[in-house]
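The other protein chains are all here in position, but one chain of the complex has been omitted.
The first chain written gets the first letter, and so on, giving A and B; residue counts start at 1 in each chain.
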Amino acid sequence: MTLLEFRDVHVTYTGSRGRVPAVRGVDLKVEAGKVLGVAGESGCGKSTLAMAVLRLLPKSAEVTGEILLDGEDLLTMGWGRLRAVRWTGASIVFQGAMHSLNAVQRIGKQVAEPMLVHDRDLSASDAAKRAEALLERVGLPASRLRSYPHELSGGQRQRVMIAMALACDPDLIIADEATTALDVMVQAQVLQLISGLVKERGVGLVMISHDLSVLSSVCDTAAVMYAGRVVEQGPAHEVFARARHPYSAALGAAFPVIGDPASRRNPGGLAGDPPDPGRLPEGCSFRPRCAVAVERCAESAPELLQVEGARLSACFVAQEGEPVVLG
Amino acid sequence: MTASPTTSPRALAWARRRQSFARSWAAYRAQRTGMVGLVLLGAIVVLALAAPVLIDESALSVTQATGGRMEPPSLEFPLGTDEVGRSVLALTLWGSRLSLLIGLTATVVAILIGTAVGVTSGHIGGAYGWFALRISDWFMVLPSLVVAIALLAVLGRSMGTTILVIALVSWSGTTRLVRAQTLTVQARPYLERARALGAGHWHQMTKHIIPNVLPLVLASATLLVPSAILMESSLAWLGLGDPNVVSWGSILNRASDNGAVSAHAWWYLLPPGLAILVVVLAFMMCGRALEAVFNPRLRGEQA
Partner (left out) sequence: MSLDKVLTARDLRVEFGLPGGRVARAVDGVDLDVAPGEIVALAGESGCGKTTLARTLLGLERATGGEVAFGGVPLGRSTKALKAYRRQVQLVLQDPSGALNPRHTVYDAVAEGLRIHGITDDEPDRVAEALSRAGLRPPERFFLAYPHELSGGQRQRVVIAGALVLEPSILVADEPVASLDASVRGEILSLLLRLKEDAGLGALVITHDLGLAWSIADRIAIMYLGRIVEQGPVEQVLTAPRHPYTRALVSVLPDSPVAEPIVLAGELPDASRIPGGCRFRPRCQEVASGGALKVLDQCEGVDPAVLGPDAEPHLVACHLDRVLDDPARMAA
């Protein structure tokens, strides 16, 4: 069952530098009980896309296209309906949990708050009990309900954020770099928790990260974004292991597999820097940094097309069946 | 400080500095009050500098005075005369030179002390930092006018001591400001990098900390000048100024001593009083505008 669907979504910011396109035509689907990974670097539009789902973007952003949650367009629904959806339909876990928690309120109160706001009939003691259960579920002792955010470690705060996101039983969770600031071991703990929740409760999860290796271990499907577009899409593990777009290949190479002799003493990487969304190059926006670019790439931007099975790629070279990595 | 001769990169670096100055200037120009203040200030400075050309110094001599006692404004004396028959216009114009001179010099001295103590106490810290901070706190809580009067009584009345005394009672605010900014800059990774490169205290302070606190110091200096002028006027009005020179404060002092108030000689009191007001206002306007240009919290992060 399709839970969330992006249909030709465009997001354009209007600011002092004129109109800057942040997202340029994205089509994606998330199934219930599945995990979609969105990979890309800062400025590629992945966080803008996440914010667009709950209409959290600033007024200067113009969103076109359709974002369907359970078949209902989030972009056109009324504010009352949207408020309801924000609690029970979908919730977001941001990175940087320290700033998202209220420093002067106990954890218990913050976890219980959305439940009380959402369900007026719920008594405070019931809410506290449910908060306790939630905390235990994310692997924190119930005694932590009485702690203040600064008394918790980074990993614990991130767990609290996840508990808060779960408070109203949402169908969809969006995790925006939710594990980026965490250490490997704590990250592994949180990822294990998240995948467990997806399996057990059949929620849909959109996981946004710059770390393709994290996505490959948790996600079913992965979409790689570059300059506001999805440039490659497919089963997560395959995208990571055998990229069909030179950009995903480079992104994957930034997180080498230990024991792989090809990456030993050979850090992969791309020349040049991510493009400025306000000044995108003509043709394929990845062309200036691409090692396999051909003449066509300068003339027109490739569409995201099927290259094999469930694999899609927006690269002329890959679409012709050629390898996208040199050597 | 820099050892190498003027190479082309250095010359071009200056060009870049000019560019960044131009950016700051544009930001300053965008503020109307700042521009008004600057124009006012420019006019006052020009008048003060041109005073010897406009009116001969002999007009200040008590023995060569041509007018009568406290004459109201007339064509010959547009702002009337004082108790010995000197032109109040001439006195006010000449007085501006001394008021501005004392205000500016005292500010420069106060800023130098304040910056030196602020930077060193923030950068070196430890027992010295603690001690320096307590001293500046001590100066901050003392009633400045009382201290100034006491000091002047001890040190004697002259222009030099007036400047020194005003500087002594007003450096501590700058110390606080500079110390706070020093601590902020101190925590930046580029200071860590400089230390790892082998930079000593002198290098860290002169190359990194002072350039970063300077804009704030400049803005606070512009706000310190008017208070120094006011302080000088107060001291002079109380009769603690240098008796041999004319300043706005000393004009007011003579006016009140010689019964200008009871004689309803408004022309004697108003010009120096208004002059103080206008100068203070002009400096305040410039200072606020500068603060807005340089303080990243009031404006966006500046390059």
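Worth pointing out:
Keep this in mind: a residue touches a chain if its C-beta (ideal position, glycine included) is under 8 Å from a C-beta of that chain, and two chains touch if they have at least 3 such contacts.
The model shown is predicted, which means the values in this text are computed figures rather than measured ones.
Of the options B:Phe21, B:Trp138 or B:Tyr190, the residue whose C-beta touches the omitted chain is B:Tyr190. Although one chain is not shown, part of chain A still touches it, namely residues 41-42, 153, 155-156, 183-189, 192, 210-214, 216-217, 240-241, 247, 250-251, 253-260, 263-271, 273-274, 289.
Residue positions on chain B in contact with the hidden chain: 2-4, 7-9, 12-13, 15-16, 188-190, 192-200, 203, 207-208, 211-212, 303, in rising order.
Throughout what follows, only the chains that are shown with their structure count from here on.
The centroid of the Cα atoms in chain A and the matching centroid in chain B are 56 Å apart.
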